[in-house]
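A single protein chain has been omitted; all remaining protein chains appear in their positions.
Each chain carries a letter (A and B) given by its place in the written order, and its residues are counted from 1.
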Amino acid sequence: MFMFEKAVVGSRRYWLWILGLFAVIGVGFLNYLRQLEVGLAITGLNRDVTWGLYIAQFTFLVGVAASAVMVVLPYYLHDWKVFSRVTILGEFLAISAVTMCMLFIFVDMGQPHRVMNVILHPTPHSIMFWDMVSLSGYLILNAVIALVTLSAERKGVAPPNWIKPVILLSIPWAISIHTVTAFLYNGLPGRSFWLTAILAPRFLASAFAAGPSLLILFCMLLRKLTWFDAGREPIRRLAVIVTYAMIVNVFFVLMEVFTVFYSGIPEHKLHFEYLFVGLDGHNSLVPWMWTSVILAVAALVLLIVPRWRRNDRILAVTCVIVFLSLWIDKGIGLIVGGFVPSPLGAITEYAPTLPEIAITLGVWAVGALIITVFYKITLSVRESLA
Amino acid sequence: MSMDRKSFLKITGCAVAGAIAGGKLGGLVAGAEDAEYLPAPGALTARRWGMVVDTRKCRKQEGCKDCIRACHQAHNVPQIPDKTREVKWIWKEKFEHAFPSQETEYPNEELHGRQVLLLCNHCDDPPCVRVCPTQATWKREADGIVMMDWHRCIGCRYCIAACPYGSRSFNWGDPRPYIPKVRADYPTRTKGVVEKCTFCEERLARGEMPACVEACPEKALVFGDLADPNSEVRRLLRTEYTLRRKPELGTRPEVFYIL
Partner (left out) sequence: MRDRGWILLGLALFIALVTFPLWYNTALGVAPKQLQLEKAKGEACVYETAYMRQHHMDVLMEWREQVVRRGNHLVKVGGKTYEMSLTKTCLDCHRSKERFCDRCHDYAAVTPYCWDCHVSPEEAPVVAARARTADER
């Protein structure tokens, strides 16, 4: 079924990696069982900061999922043949990321066994409802597209014609998942930090930098560990995409900074002050945020200078830097920063607990497992064709 | 047998799905057709419930917590020692936190630091209701109360993010160990659900005023029908200068304050 038999044969190294992932998943799962028993009290969340690591990972990973469009769009819409070997890698990355998104939402729920209530009582005026629709739709689209094109490749035939409109649909759909995710936050009257129309564009820009960075790293990793070589050209083109997206992202952030500080409205300003200088001595996120800024500047320099961008070794480092910078920005600062100070002016800090981190790592390991298995299948299919 | 593996899986899959769907439908036996459901006869009703908090009267009794105690006892609200995870339906907060935009750098010595009673505003356009993905919280059409259905809440905490007044609390763990005098005529909550003030809808149904209103020794809390021009709340709004919390957000709170 779906060529899964190809994922159960592999080298010793492959199996060690899979085993390691299962171990991390197992630890995460045990901690989740404890969370089911005790409640979300095992996390570092509190009255004022009610969303933390889980929802932040969800937000970040929606971006990674949406970024598949950065290979799908050039390949299918502009006929960039160079992406023919990497497009499917992007689609599988999307499948893995969306699955992690759903798991992060699930582990964040206080009453997970009531999850079907979202479907039993559909509520169009809730953005959360639309997020569920867009995420599950995107998962199905990518699963269908990737598996249909891969099995056509295996049989050595052209993919069926009906898949073309499905692929075209997946392009605006990718934009929609991250737009709707931004709408989750920027439609809330009392949360000034998120109350900005540039949130969705900013989300998309950072996503189109972080996702393709990850894809470049995967291509390099595959070249190193397997027979598969995506080629230099796709990596170079992806690097150009990362460059533009990162520039646009930093530009958007600076626009935000200007609006907030030039207008000087305290409710908007306080959140930035908390993140970058601290408020009333509460400053646990300050080192993180400045790390993110420094990494972003370094990444821009390394990306913009053509010689450095075209150097594979430097590019690998740059991609790690881009990913880390954006992960801190979106995976920590953006969510927690929106809650501090609270609407009543309270400053309560948040730090994830060990069980919370273990559950988070467990979900990431599920994502890694999914991507490993799908990449393994893809490579096996292509190996047997070669 | 000429069935290949794929079609075997397809057929068995369909059969299992069908059996599950059939079982579900079979369970929905229409019973109790002759039942007739009625509202309670002696209930207090209004077209738009609202409240006026007279902080001048409230202030007369320094440190009085009668309303808070009455409410929290009536509703099995847990007394959680960890302040960062407490559950509260009605509580006191400093003036400058309750009305942040009213604060200046030259504080009025009467207002600054004054304890103001806060509770759910039962907004006319409640953001919490807008965002709830399951309609576990909704605004009652009949009387405007922003209700909670604790059976349906999935604990996503979107409503807490949406509420600009901090009126909602989440049960991070099992609340029961922190309820000193549990009463059987009102449910407790369980871990993983959000809770808040319901304007004592269960007391209104019995013909009683909200617990906080009844408990106040100074009669500082006035509860009534905002849609009725002759009600006491409307009289106060006509004659006194009142404030709403964060009116600029367009939520139209139905709790008003006389300073």
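Rule of thumb we're sticking to: contacts are C-beta pairs under 8 Å (C-beta built on N, C-alpha and C of every residue); 3 or more make two chains touch, one makes a residue touch a chain.
Everything quoted here is computed from the prediction, not taken from an experiment.
Under the touch definition stated at the start, the shown chains contacted by the missing one in the entire complex are B. Note on the undisplayed chain: of the listed residues B:66, B:86, B:103 or B:149, the one touching it is B:149.
Which of B:62, B:185 or B:248 touches the hidden chain is settled by the complete complex: it is B:185. Residues of chain B in touch with the missing chain: 1, 29, 31-32, 34-41, 43, 76, 138, 140, 142, 147, 149-151, 176-185, 187-190, 201, 205.
Note that only the chains that are shown with their structure count from here on.
Chain geometry summary: the mean Cα position of chain A and that of chain B are 35 Å apart. The residues of chain A lying in touch with chain B in their complex are 1, 38-41, 43, 45-48, 50-51, 105, 108-112, 114-115, 117-118, 120-121, 123, 125-129, 132, 184-185, 187-191, 267, 338-339, 342-346, 348. Against chain A, in their complex, chain B makes its touches with residues 5-6, 9, 84-86, 93, 96-98, 100, 127, 130-136, 152-158, 160-166, 169-174, 191-194, 246, 249-251.
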